[in-house]
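Every protein chain but one is kept in place in this view of the complex.
Read from first to last, the chains carry the letters A and B; within each, the first residue is number 1.
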Amino acid sequence: MKVIRSMVLVSVDQASLERGAEEVFHTFLDEIDEFGLSDQIAVATIRDVGFRDDIPLVIVYPDAAVYGPVKPEDVHTIVEEHLHKGNIVPHLLAMMHELAPEIAWMRSRKGALPVQKRIVLERAGIVDPESLEDYVLYDGFQALGKALTQLTPAEVIAEVEKSGLQGRGGAGFPTGRKWSFVASTPGNPKYVICNADESEPGTFKDRLILEGDPFSIVEAMTIAGYAIGAHEGYIYIRGEYPLAYRRIENALRQAEAHGLLGDHIFGTDYSFYIHPHAGAGAYICGEETALIESLEGKRGIPRARPPYPTTYGLFGKPTVVNNVETLANVPPILRNGAAWYRDVGLPKSTGTKVYTILGCVNFTGLIEVPMGITLREVIDIYGKGMKDGKKLKLVQTGGSSGTIVPASLQDTPMDFDSFRNAGVSLGSGALLVCGEDTCVVDLAKVILRFFRNECCGKCTPCRIGTLRLYEIMSQISEGKASLSDLEVMQKISEAMSEVSNCGLGQTASTALRDILKYFREEVEAHITDHVCPVGVCPIAGHSPELILVQQPLHAG
Amino acid sequence: MDPEVKELDIASLVNKAIAEHGATREAVIPILSEINRALGYIPAAALPEIRRHIHVPEEGVFLADSHLYSAASFYQLFSLRPLGRHVIRFCESAPCHVMGGRQVIQALQDELRLEPGETGEDRKWSLLMTSCLGVCGVGPVFLVDDDIYGNATPEQVAEILARYE
Partner (left out) sequence: MISLTINGQTLEVPENTTVLKAAEQAGIVIPTLCNHKDLTPYGGCRLCSVDIQGLRLPATACTMLVAPGMVVRTESPALTRYRRTILELLLVGFYDAGYTHSNGTTGPALDTQFAYWVNYYGIDMKSAMTKEPFRRIDSDPNPFIWVDKNKCIMCTRCVRACAEVQGRFVWTQAYRGYDLRIVAGAATTMLQARCESCGACVAHCPTGALDNKMSVRLGPPSRVVTTTCSYCGVGCQLDLNLKDDAPGGRVLRVTSNAKAPINGDHLCVKGRYGYDFIQSPKRLKQPRVRKYLLDGTVRPHNRGPWVEVDWDTALDIAARGLRAARDQYGPGSIGLLTSSKCLNEENYLMNKLARQLLGTNNIDCCDHVHHASVVEGLDTALGLNGQSNSLDDVASEAKSMLIIGSNTSEQHPVFGVKIRQAVLRRGCKIVVAHPDFINMSEYAALRLVHRPDTEAALVNGLTRLILKNGWEDRAFIEKHTVGFEDFKRSVDEFTPERVAALTGVDEKTLQQAAEILAANRPMAVVWGVDLATHPAGGCNVMSLVNLQLLLGNFGAPGGGLISLRTQNNSQGACDMGGHPNFYPGYQSVESGAARKKFEAAWGKGLPAKPGLTATQMMAAAAEGKLRALFILGEDLLAGDSASPQVRRSLQNCDFVVAMEVFDSETSRNADVLLPGVTFAEKTGTFTNTERRIQMVHQAISPQGGSRPDWQIIVELARRIQRNGSNGEYSAWVYGDTSQIMAEAAALTPIYAGVSHERLERVNGLQWPVKNFSHPGTPILSAEYFTGGRGRFTPVEYHRAEAASSNS
């Protein structure tokens, strides 16, 4: 396994490229290879380094050393002295008396290198997802074997607890604690449910795990079953993922055929069966009690909680419900030990997180990085910068139910605690990047429309609240609203956040509230001036003359 | 996807679905899925047929038509009325929208001369809006039946639609 200890970022914005940055980049790759350091040093590119004379810049992590301007002939020195021997090269450093805000983040950031570390996505794209042999070749089923033959259920739970693994579906609940609770709750039989109803807009990480490494989920669920004393599991896959469903079915079949699932696994006393179940198009079924209702053949309506599924779950029995990504972390933890997992990420937010990068960036896709990376790094290093060089305006983190992070907060480390302190939520890891061409009213409208469509209808504040919020936002986008409508929305949003029956209602107006907090002037422009500053909304009879670059307000 | 489905067809479809998924309450959603997939929608006549198999008071299982209707009407992938031969599902969630979805849906509407939710009179096309499909990396996205089209642009619309009879 590669253990990256250092990262080199080369600036490749237009100006840098004109000054030979591309050659610098390739020279670094060659030199590092020459010194035999390819397994320890990662090289990547960065676009947004601010307006400077001393470009191309080369930034070396984690030392926070900034070199510039760097010429191809300087590269050898940097690699030999700094990367190989560990000594910073003073005469090549850039003038740092005024560190540009675009790169000032490296001084204050906490956390590990922003290098991808594939734990749950280790095999995706590498193994044949339909081949049991491939899986086993890549350490598959070792963790299960260890659990069943060397560890007691209590020891399995202890290891997971020690690892600090927290739920990756959005709630962040400590996984080991959940398992421990169900293991000790009286009741029979018990169930393990894998929540593969990934429907949060912008989120497709679970899809990749299910389609790319389905056996890992089979193994993980069986470990969970062993830990809590369950003999049956269900995997609820959303209906829009037919390929994932087929691959899981295939994995179940092959595992069972080889004694790795079903009766007497590994020849031990333990038996575990997994039933695949396809959903039929309902975001709300990602809520664990709604998922259980749907599994039982009914409408996906969230139950009153308490009781929670850990006491009263599927068919009224104690049930563990875990997200796909959470489960995918389990076999590596058991294989390599809790201490290994704790080493990745931060003390309070251990391990990695899968992020999906979407929106107005050059590269959209999926990355798996240790906890603690910042948005700026994600956008610049992995998103390869804003599309068409537009300015960043905001990022919605965690899907449509997530918070809005204005550009001013893009240097906040992305871990559960830091984000919470900044009033932002990590959620499912979807990162929707929006540039200056995005109108916040238009965005809010689309988000509220989603919740109006997906609301289950059980509770008053959400059922009617999501409709009213969408209606009013539509009116704002058409220039037909008044300022008092903002107060009405505030009132509805407050009630929804406090007294809805489930998380959908509680978070449906999160984006709206953040937009009003950070971008109120832009919203009010639609109302009082009948103008859409970005020029997107169908405000009748007015052409978008003014294009204001919105300065986001800082929080508090 | 013939709207006038014969009684016998429904009965045999239900039997097949029951044989595969079982005659229990938990099998209701998979059974409805099978019927929806085979016929493109769930005809009203299918519900009492399903109920017949699952309602077994002798074993303490009570199921009414109303239970089945409430389940069938809840889920977006099910339709209770016949749809066109080809069903377009356009993702209207935030990521696809931000990546240029507005222009693509406009192109689809113009090309098909249908509003979202409508089925053409010739029953060839149904244009439906849907929530996030989980392929956001290549947004804007829309489905035509089981085919996924990503990185869609307004210019591609006509050519894509022409592929379907």
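The rule we apply is simple: a contact is a pair of C-beta atoms (placed from the backbone, for glycine too) under 8 Å apart; a residue touches a chain by one contact, two chains touch by 3 or more.
Computed from a predicted model, the values in this text were never measured in an experiment.
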Identified contact with the non-displayed chain, of A:Gly239, A:Gly398 or A:Gly465: A:Gly465
Omitted-chain contact residue, chosen from B:Val14, B:Leu47, B:Ala94 or B:Leu114: B:Leu47
Hidden partner chain, residues of subunit A it touches: 282, 284, 299, 304, 306, 452-461, 463-468, 491-492, 494-495, 498-501, 506
Chain not shown, touching residues in subunit B: 44, 47-48, 57-58, 60, 62, 64-70, 73-74
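Please note the rule applied: only the chains that are shown with their structure count from here on.
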Subunit B-facing residues of subunit A, complex: 198-204, 207, 238-242, 277-283, 294-300, 356, 358-360, 364-366, 396, 400, 430, 432, 434, 438, 442-443, 446-447, 449-450, 453-454, 456
List of subunit B residues in touch with subunit A within their complex: 24-30, 32-33, 36, 67, 70-71, 74-78, 92-95, 97-99, 130-139, 146
